[in-house]
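Note that this complex is displayed minus one protein chain, with the remaining chains in position.
What follows is chain A.
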Amino acid sequence: MMELVDWLKAQYGFKQVEFINEAVILTDQGRKRIRSWSDSSLLEWHVEWRDRCHYTPIVLTDRMIRTKEEEAAAKWKEQWITLHDEIEEVYPQLDHEKAWGMLMGLMITHGLEERQLERVYQEELPSYEWNPMLLNGLRDDIQDQLIRYHKEALVRSKKAERIRSQQRKVKQPLLDLFQSPDQARRIYDVLIWRGTNEQAHLGYQSLRQFLINWQIVNGTKSLEKVIASIGHTEAFNTDQALLFIVEVLEPYEWAEVTRSLMSNESERQIEEKLTKMSNEWEAARQLVSILGRWIDDQKKVVT
C-alpha cells in the first residue's frame, strides 16, 4: 500500500495521500477516488465520454484527474490507474430533472458517435419460459395475477420485437452504466456524475431500469420532465425514443418472476417478487407512455 501511496504522490504531485478505504484516498487536494483499468480501450472510452459529456455550469462528470505529465491515466504494474474527485453530497432528483435529463442526453449523444471498442455489453433478451404447472400449489389470487401478467408480458415482448425489427438499422448508443442516483453528486449546485469503470453498455437497458426506479421514487410528473429534458438534447430523436421504448416494453421485470417460478421458490418469495415486479410494471407503463407521447409531440412539431 505504501508503494502505491508513494507512486500516487510521484504521478500526481500530492504532498499527502492517505487511504480512507480501498477506493478512496484523502490528499492535500481533497478526496479522490481511485480506479484501476486492465482494458486500455475501455479506459480510453471512459476517458473520452467523461471529457465530452459536460454542460457548464449544470452538468459535469468525474473526469480523470491529469497526472503531472498531463495524462488521464498512469500505468502501475499491469494496470492503469485513474483518479477522480470524490464529492460527498448527493445530487437531488426532484426539481432537478432538467440537469438529470441533460446528463442523460449528453451521454446518449456521445454514445451515438463513432467509437472503437473491443468489447461492449448488451443485455440478453430474457426468457419468458412458462409452465402453467408451476402455478400448482400457489394461492388462487397469486395464480390469477401470474396468468394475467404472463399474457400481457407476451404482448409487451411482441410489441418490443416488432419495433426492434422496424428500428434494426438505427444505431444504438453506447452508454456507461446507470447504476444508482447516488452516482450524481452536487457541488455548487452542479451535477457531477460519477461514472463507472464497467464495460460500455449498448442500448438503453440500464437507463431503462434507472428511469423505472425514478418513476417509482419521484412519480410520473418528475419522469416526464426528465424525458422532456433528454428530448432537448441533440441526438435524442424519435428513432432513439423508439429504441428506448423497445427496452422498456421488453418485460425484463417479468422474467425475474418467471425465473423465481422455475426455480421453485417458496410462495412467499414469489409473492415478494410479484409485488416488486408489479411496481416496476406500472412504472414501465408510465415510461412507455411518456416516451410515446414525446414521439407524438415531435410529429406535431414537424407537421
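We take it that contacts are C-beta pairs under 8 Å (C-beta built on N, C-alpha and C of every residue); 3 or more make two chains touch, one makes a residue touch a chain; residues count from 1.
Here, contacts and distances are computed from a predicted model.
Missing chain, UniProt protein name, picked from "Acyl-CoA dehydrogenase family protein", "Cysteine desulfurase", "Stage VI sporulation protein D" or "MaoC-like domain-containing protein": "Stage VI sporulation protein D". Only one residue from A:71, A:152 or A:265 touches the chain missing from this view: A:152. Only one of A:131, A:166 or A:263 touches the absent chain when the whole complex is considered: A:166. Shown as candidates are A:43, A:59, A:174 or A:245; the residue that touches the absent chain is A:245.
Interface note for the absent chain: among A:144, A:198, A:234 or A:267, the touching residue is A:144. Of the options A:139, A:232 or A:293, the residue whose C-beta touches the omitted chain is A:293.
One chain of the complex is left out; on chain A, the residues touching it are 144-145, 147-149, 151-152, 154-156, 158-159, 162-163, 166, 242, 245, 249, 278, 281-282, 285, 288-289, 291-293, 295-296, 299.
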